[in-house]
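The complex appears here minus one protein chain, its other protein chains still in place.
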Amino acid sequence: MEPLDQDLDESELELPAEPMQLKMGPAHPAMHGTVRMMLEVSGETIVKCDVQVGYLHRAFEKMCERGTWGQVFPYVDRLNYVSPMLNNNAFAMAVEKMLGIKPTERCEYYRVVLGELARICDHLTCNGAMAMELGAFTPFLWFIKARDMVWDIFEEETGARLTHSFGRIGGMAKPPTKRFKEHVRAAVAGVLALVKEGEALLLSNRIFIDRLDGVGVMTPELASAYGWTGPCLRSTGVAYDVRKAHPYSVYDRFDFDVPVGTTGDNYDRFMVRLEELRQSARIVAQALEQMPDDGPVMVEDARVTLPPKDEVYKTIEGTIQHFKIVMEGVKVPAGECYSYTEAGNGELGFYLVSDGSGTPYRVRIRPPCFIITSALHHLIEGGMIADIVPTFGSMNMIGGECDH
Amino acid sequence: MGNGIIGKPIPRPSRDAKVQAYLPSVVAGIGVTVKHFFKNTKELAFGQRNDPVLEAFDDGVTTISYPEQKRPYPERFRGVHRLTLREDGNPRCVACLCCSTACPAQCIHIVAGEYADADKKGWEKYPVSFVIDELRCIFCGYCVEACPCDAIRMDTGQHAVPYDSRDQFIYERETLMSFSDPSGRQLTENPKDDPARGHTPDRLKH
Amino acid sequence: MSKALQQKLTARFGARILAATSQHGDEAVVVAPADWREVHLFLRDDPSSQMQMLIDLCGVDYPDREPRFEVVTHLYSLTKKHRLRVKTAVGDADGDDAVVDSLLSVWRSADWMEREAFDMFGVRFAGHPDLRRILTYPEFEGHPLRKDYPAARTQPLVPYREGAGVQGKLAPFGADEGMPFGRQTHGAPGSPEVN
Partner (left out) sequence: MGDLTRTHVVEGSEQGFATTRFQDLLGWARKYSLFQYPFVTACCGMEFMSFASPRFDMARFGAEAPRFSPRQADLLWVVGTISQRQAPVLRRVWEQMTEPKWVLAFGTCASCGGFYDNYATVAGIDKIIPVDVYVPGCPPRPEAVIDGLLLLQDKIATGDRTPGIIKPRVDPKQGQLVTLRTPADLEESHAALEAKVKRLGG
């Protein structure tokens, strides 16, 4: 503090003309996720912004090179920890692509249902957290309540609320429980009711709309140049959804819409997520309808499948096969492949390189968040400081995936 | 950019008088909240508590007063590990190191030992020490899947308990053997003949 | 679909396309580092290719090969709905001298991905204006995804706390204990090669 009675020239009283430096994060209350922004502000306007990520770098790719192919699943869970099941499916699909395995019919539907439930969780969390950061705490609590309903299903099915480690190469760890379909139908109905209520609170609230409408605008050309995918790309008006453009699994059998925005602002991103959530509910309903009630969820392939426990206990062949898979891992033929799916935030790709052993040679994840966040500076430059919060919230940056 | 997919356009926000005037939506919002308030109060007052298993699907109060009221965990819930016992009270484990190999967190440590000839009864090895660091464990269930003789299970129905020092999380063989599944069962469901009963396992007949 | 694209590339660039392969339904071409930017520019602008998106850019380390690193891109066309993988190889056995042209002026998404490849492998991208570390911190030495970087070698920024039992409170087993087959590090120094 300068003493108050100091004599100053008139010129010295002027505020310095150069932009002020402002550092936001990485532990900033208004930003979920661990990201740091170095801002140059002129008054309230952001002149320049440098987004720094990496505060949750957990060396996913290095850790994959240390275990077996099967041991990657727990790590994959913790990449996009808002929708772990989608990541499980994506990685399982990638390895299956290399092995040339096609999962069983029942497994495909099981994956679709669990995956879409995970997508519902993802969008609920993103929209809820975004609303909370804008001061709307009640919808957040309702969305979290809705998410807990879905988590109850997950716990019933997989044994864990959040990090399921449920995918396996060639199928799923366990078949659906007896009351799976009932539970899912009840939960989805409950979720939609809660979402409707939360939406009613938000979308007629002028403060909420004012802070989203026309803020953080992205053009379709720039969005594709930045490599955006998923809800963020769709909000700009590009109808690219991997599930529609390159139907994988059984997605070609469902009737669903791809919501697209018109301006690519925060409001569109918020609404695209809300609408996608409803489309996911539609897919779940159709998938439950078509899902066979019995049949295996694991392929019968001696290379990847653990023999039934009964055989392991009783026969020497079963025991040996079990030992080989557990101790050496699934042997994936040498080569490389890129497999892509639509995850919560966009195209989640896995570029796998195998040297033929039971351990991955290289697992490269193409994290949708990382690439979306790389354009964040473009969205907030020229805006106000207060606009960072909704803009950042609407991009749904997930630290685990972004920093892998 | 045309790629053959026809998107479903999202409507822009409505800016009608009701929204622009703030107040109607404020009142409507308070209305929703008050509705919930009375509903919850009614449930509290009349003691209409929901079924603790599926309470999340119901409206109204869903708070679980945890330490007093416990929600039973589902059947597949992966909780604290337990070592199953043979009928003679020894651990079922044969120290094959499958679980510690399959563990991504390397939280299982086994020292294998061999039975004295008199105690063998068809079994060669047993774990002299079997340690699980529950703090390090990520509860993925791979050890259970990897076990070829159903010796380790996570069906205790208990979550791992917090402590205030790290060494208390080191669960040793005796602790792990003392746990049971929710029904109190400590034995295994492995149908393999137990040599303690005087049979010879099938695989040893080869 | 991208088979046609491979042929088109071969017709246009001739022997400068070093290899064109197809595996698991993914088409790939290999080019020399010198042609890196030109091929990508062609792929973006040619009407039969129209790759609007650089989906992914990453490195792969092959310590036994010379040149050592592969830089791999995955391209996608929103309008044509086809994909292509482009690869090049750079760097000598020590990992130095790995330089390739930056694609930042072709696609903006190359910005962070190139920074990441630099951070993880030490591949430098000529023409990138801001090639800083992105996932690790500036004080970090070495490039962690190289096969010869030990996975467990930490470089703490704050000194660990002194005091009774702080260091010795871990579980009674070492880092690699208990996993005779699982934890492989592909020929990293000090690790047993198990196959």
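Residue numbering begins at 1 within each chain, and the chains themselves are lettered A, B and C in the order written.
The rule is simple: a contact is a pair of C-beta atoms (placed from the backbone, for glycine too) under 8 Å apart; a residue touches a chain by one contact, two chains touch by 3 or more.
Every value quoted in this text rests on a predicted model; they were computed, and no experiment measured them.
In the full complex, the chain left out of view touches A, B, C. Looking at A:Arg58, A:Arg278, A:Lys324 or A:His378, the residue that reaches the missing chain in the full complex is A:Arg58. Touch with the chain that is not drawn comes from one residue among A:Lys102, A:Arg161, A:Arg179 or A:Lys196, which is A:Arg161. Residues touching the missing chain, restricted to subunit A, are 26-27, 29, 32, 34, 54-59, 62-63, 74-75, 78, 81-82, 125, 129, 141, 144-145, 147-148, 151, 161-163, 399-400, 403 (touch as defined at the top).
Think of the hidden chain as still there; on subunit C it touches residues 135-137, 144, 149-158, 160-161, 164-167, 169-171, 175. Residues 56, 62-67, 70-71, 104-106, 133-139, 159-169, 172, 174-175 are the ones on subunit B that touch the missing chain.
Simple rule for what comes next: only the chains that are shown with their structure count from here on.
The greatest centre-to-centre distance from subunit C, using averaged C-alpha positions, is reached by B.
Here A is the chain whose Cα centre lies closest to the centre of all protein Cα atoms. Distance between chain centres (mean CA atoms), subunit B to subunit C: 38 Å.
The residues of subunit A that reach two or more other chains are 67, 71, 224, 238, 240, 245, 327, listed in rising order. For subunit B, the set of residues touching two or more other chains reads 1, 3-4, 101-102. Across the complex, subunit C is touched by residues 52-54, 57, 59, 61-63, 65-68, 71, 97-98, 100, 222, 224-227, 238, 240, 245-246, 327-329, 335-338, 340, 347, 349, 351, 353, 355, 357-359, 361-362, 364, 366, 370-371, 373-375, 403-404 of subunit A. Contact residues on subunit A toward subunit B in their complex (touch as defined above): 67, 70-71, 73-75, 138, 145, 148-149, 152, 155-160, 163, 165, 173-174, 177, 186-187, 190, 197, 200-201, 203-207, 209, 212-213, 220, 224, 234-235, 237-241, 244-245, 257-263, 267-268, 271-272, 275, 306, 309-310, 312-316, 319, 322-323, 326-327. If you check the complex, the residues on subunit B that touch subunit A are 1, 3-15, 18-20, 22, 24-25, 28-29, 32-33, 54, 56-57, 62, 73-78, 96, 98, 101-102, 104, 138-142, 145-146, 148-150, 154, 190-192, 202-203, 206.
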